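Sending over a structure as structure tokens; questions will come in a sec.
One chain of protein is taken out of this complex; the other chains stay put.
And now, chain A:
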Amino acid sequence: MKTIIVVGNGMVGYKFCEKFISKKGSENYKLIVFGEEPRPAYDRVHLSEFFENEDAKALELAPVSWYVDNNIDLITNERVTDIHRSGKTITTAKEREFSYDYLVLATGSVPFVPPIKGVEKEGVFVYRTIEDLEGMLAYAAKLKKTKPNAKAAVLGGGLLGLEAGKAVMDMGLEPHVVEFAPKLMPRQLDSRSSKVLQLKLESIGINIHLSKATNQILGNGTITGMEFGEDDTLNVDMLVVSAGIRPRDEIAKTCDLEMGVRGGIVVNNKMQTSDEAIYAIGEVALYNQMIYGLVAPGYEMAEVAAEHILGKDTVMSSEIDMSTKLKLIGVDVASFGEPFMPAAKGHSILFEDKTKSLYKRINVSHDGKKLLGGILVGDATDYNMLHQIYLNGMAIPENPEDLIIGARGEGGASFGSAMDLPDTAQICSCENVTKGTICGVIENGSCENFAEVAKCTKASTSCGGCKPMVVDLVNETLKSLGKEVKNSVCEHFDYTRQELYGIIKVKRLTSFDETLDACGKGDGCEVCKPVVAAIFASLYMDTANKEDVIQDSNDKFLANIQRNGTYSVVPRIPGGEITPEKLIIIGEVGKKYNLYTKITGGQRIDLFGAELNDLPAIWKELIDGGFESGHAYGKALRTVKSCVGSTWCRYGLDESVSFAIELEERYKGLRSPHKLKGGVSGCIRECAEARGKDFGVIAVEGGWNLYVCGNGGATPKHALLLTEKVDNETCIKYLDRFLMYYIRTAAPLMRTAAWLDKLEGGMEQLKKIVVKDSLNIADELEREMQFLVDAYECEWKQAIENENTKKRFNHFVNSDDRDDNLVFVPMREQKMPEHWGN
């Protein structure tokens, strides 16, 4: 039995163990792993997720039991201090000595902290470990208590710096990013794309300061600011340094291994250092005179070292792919291959649209045949495909610009599907999984869906960037085998929502248990119950009171559950129009029950912080005052926003408020696969933002224009024109058909815009169905909608009139006591729940 000692239990050290034990011959080796950190290896790439849930366990790459089960000795919290090459031993900080046959150094790197005067001050952090993040969170919490408007800066505008910028913003601090270079992400972006990115980041609230050399950190013991020039300072209360990395090579110095001039342990293409028995992998290894600060090359190094120790002569690729994609939500940035193009090698094609914060650049070889690299900002959906074309040296269209602006005349970019890639194309670079492997496991029947493929090939299990492509490959392969691609609801129903809708309708099923018995299995779960509940509502206009135990969290209590388990109350205010008398009623209810009140983004009023026990009483008062449920809790029609329109506005072409009220009254309570919102504007100035809604109506000379399938939210989309210049009646007719068709066919939680994206034939097809009635179902759709409209009942009125239903709003079954766990704190002149402590 030979012994391999792995120094460092980070991402790459872990990957080495995982790869090594899966190989033939590994049973003859004993692995001992030392980690300096207190916990086993975790996913540093997704470190920022720690801010969302502070769940260190969720980041763990494998639990301690995994090491035990695989006979690996994991020794955490113990740093290796010296290597004694002659006797093949190491010693640790606890002065213990161990012998090795092979030594694998995977000590990673540390953040580089530039020698700026004052960087040792309190409030200055780096961003690398869970402990760093815990320190930042504690400090930010302390800051905010005394200073609600505290500011935090990040030193460094690279990939990591921007991530840290978003993190401090999410902590509730005013974020600033300070970069020495005149552009952001200087290693990946050119000046123009950096400018586009800057505008985008500023629009989400991150302040950017370029070309700033920091002279010193100001403050008396604790940071209060940064000084750039003599009169150029920035007041900040916290600083995160993200100015690059330095390999943790100190251990190599103890035994004279060959090192790079600027650090890093020199390795050959077998990952051996200058001592044949010692390997170095990951961010500590200097390969091709470079340190690679990414996981994918680190994982390849782990593979090479593992194979080499076991006697194979696998070698490291000579060229390392440094393509990257920024992980910030809502900010698409990617660069691949050669982002900047020396004129000698080829030429560049640029596309820029400042109004849409869009920039695309591709670099093409002189002969126009090969893609050499590129930059995408604002929309990186094509990154995976372009990256593949680059990696595989695939042929590109005659007009290379089609790759970024789409072939003229048709929509969409002009490359084919992921299926056109060669089998050797590496789809998941983190786990090194090729297209051939992914399609293979489907073809040979060992996997049937994405989840199984991810589990058995490991594709998409690291950074997840390749997931869309893997999903495409899985679905396309299934299709090519004549197998159906199932988006079944969950383990209890082998049907899609659309199929289930059909079955329930045909068999006239009316309760959840009946449905399970008729076409499902098991006892149901939190996924299928709300889906079935919504189908009942869409078919029979059942309210959430009928079977409260299958409703989603909010529907169950006809109110939105808040951070502390209290609820919000949103009465319907159709079209945003409200009388002074009704405003007074809302005011009185708010006062009486001590509720936090706020005008919502949907032109109505939300009352927050209502205790479960009080909900029926609150609603009784509102209903007595003439209000109805606003369905703010349901996947249902929310609001139809209006602008004031021709009744008052000098530009108005029609009465937008009246029409908005008419539409809201018509569709109120209508439940659907996702929430529905509408808007009516009196002219194309569009003050009601109607085109940001699932349906939007805009008055023009000669009638209403009807737009559909828009939304705000996470992926904003403008609604598209369905029909022009129609009168009220025709508009409602088309809306009935459109909404009913959506309700029938969409997947659960799919907004109209995403649904249209998936609809074969897109908008043209939708126009045919709705306006031309090409499927010959218009009558049926209209009839179904009219039934739902006529069957409407205010579910809150139902709830308070029935003693039995009312009971579900008691916090306890055996006591009238209230929840004594609730803590509110004052906020301005109102109140809010205490912050989540964990």
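Everything below uses one rule, namely that a residue touches a chain if its C-beta (ideal position, glycine included) is under 8 Å from a C-beta of that chain, and two chains touch if they have at least 3 such contacts; residues count from 1.
Assume contacts and distances are computed from a predicted model.
Its record in UniProt calls the unshown chain "Nitrite reductase (NADH) small subunit", which is the match among "ABC transporter ATP-binding protein", "Aspartyl/glutamyl-tRNA(Asn/Gln) amidotransferase subunit B", "Nitrite reductase (NADH) small subunit" or "Pyridoxal 5'-phosphate synthase subunit PdxT". Among A:27, A:232, A:250 or A:523, the one in contact with the hidden chain is A:523. In the complete complex, the residue from A:30, A:46, A:144 or A:811 that touches the missing chain is A:811. Note that of A:276, A:513, A:588 or A:780, the residue touching the chain absent from this view is A:513.
When the missing chain is restored to the complex, the residue among A:553, A:647, A:715 or A:802 that touches it is A:553. Listed by residue number, the positions of chain A touching the unshown chain are 55, 57-58, 60, 491, 512-513, 516, 522-526, 529-530, 548-550, 552-553, 556-557, 561, 563-565, 612, 807-808, 811-815, 817, 819, 821, 836-838.
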